[in-house]
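What follows is a structure written as structure tokens; I'll ask about it next.
Only one protein chain is missing from this complex, and each of the others stays in its spot.
After this line comes chain A, so read on.
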């Protein structure tokens, strides 16, 4: 009897095992790939969206496929839906979004259209045909922190940030840790503007930081305003999204840049090849996987320091350097990562603490 129950259990287990292999069967597109992208801002916004559009143009060349796009789609279901549904109706079977606010709508759409592959930059939702991706900006911003400390005379760095939450805070901490590689006494004073794209607030925040003695201004906001203000005031800065030497060649010493095509090329090839199974936890890309990189180095950085930065970059590109590896303490002395440990991703997203040397209004 016991044996029978046991074998019944085994059979049941085998049955479920079968089901799960059926489920694990990935997505294979019907018909030739037709790709469409949704941008949150205009293609010439100088930052986030323009980086995606530049990646799109490189992908068109690399993959030999025309990629359609639609710009200025705000983060609301009533704007996203008509655009995506229209694309799908016109034959698109790979949809790429570019905003965190698309997450819920993309999730719902991916369930309604199970034969369409969905990708979403900076999204939070995933599924059998939906993959959200983002870059580990703390890696590239760590390198920019090194460059900032190298360019600084006073060791007082300023940082203009958007909103106080995980993906901004991890940038700030890494910036400070990078700066400490060059100058252990460097401080990073942070001003949150409360907005991703507000040139007026960014200007006043940058000015305030410079008035307080900061001589290099880092940033994690969307416009190049902090760099422009730094240049006007004869100090230096580090950019975000794209190479901001385009806007402030005399000021920008380093920029954290998106290299989406490095990731999207391989991912799109996987989708086109068929049997695509996206990572159920999303893709948080390291520099090695093609999320971010740096454009370095601008003025006022010696060859010796540049070599140091490039050596760290090489390590990151090879996956040999972990920024959030222990032992790591926050300002209040709490252990955040023990020796030999790396902070896991879910905790990174929740990051609400700062390392020594970071000064915030919080």
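Brief remarks follow.
By our rule, a contact is a pair of C-beta atoms (placed from the backbone, for glycine too) under 8 Å apart; a residue touches a chain by one contact, two chains touch by 3 or more; residues count from 1.
The rule is simple: contacts and distances are computed from a predicted model.
The complex includes a chain that is not drawn, and of the options "Fe-S oxidoreductase", "diguanylate cyclase", "Transcriptional regulator" or "ABC transporter permease" the UniProt name matching it is "ABC transporter permease". Note on the undisplayed chain: of the listed residues A:68, A:233 or A:360, the one touching it is A:68.
Of the residues in chain A, those that touch the hidden partner chain are 36, 42-43, 68-79, 81-83, 85-87, 89-90, 100-101, 104, 124, 163-166, 194, 349-350, 352.
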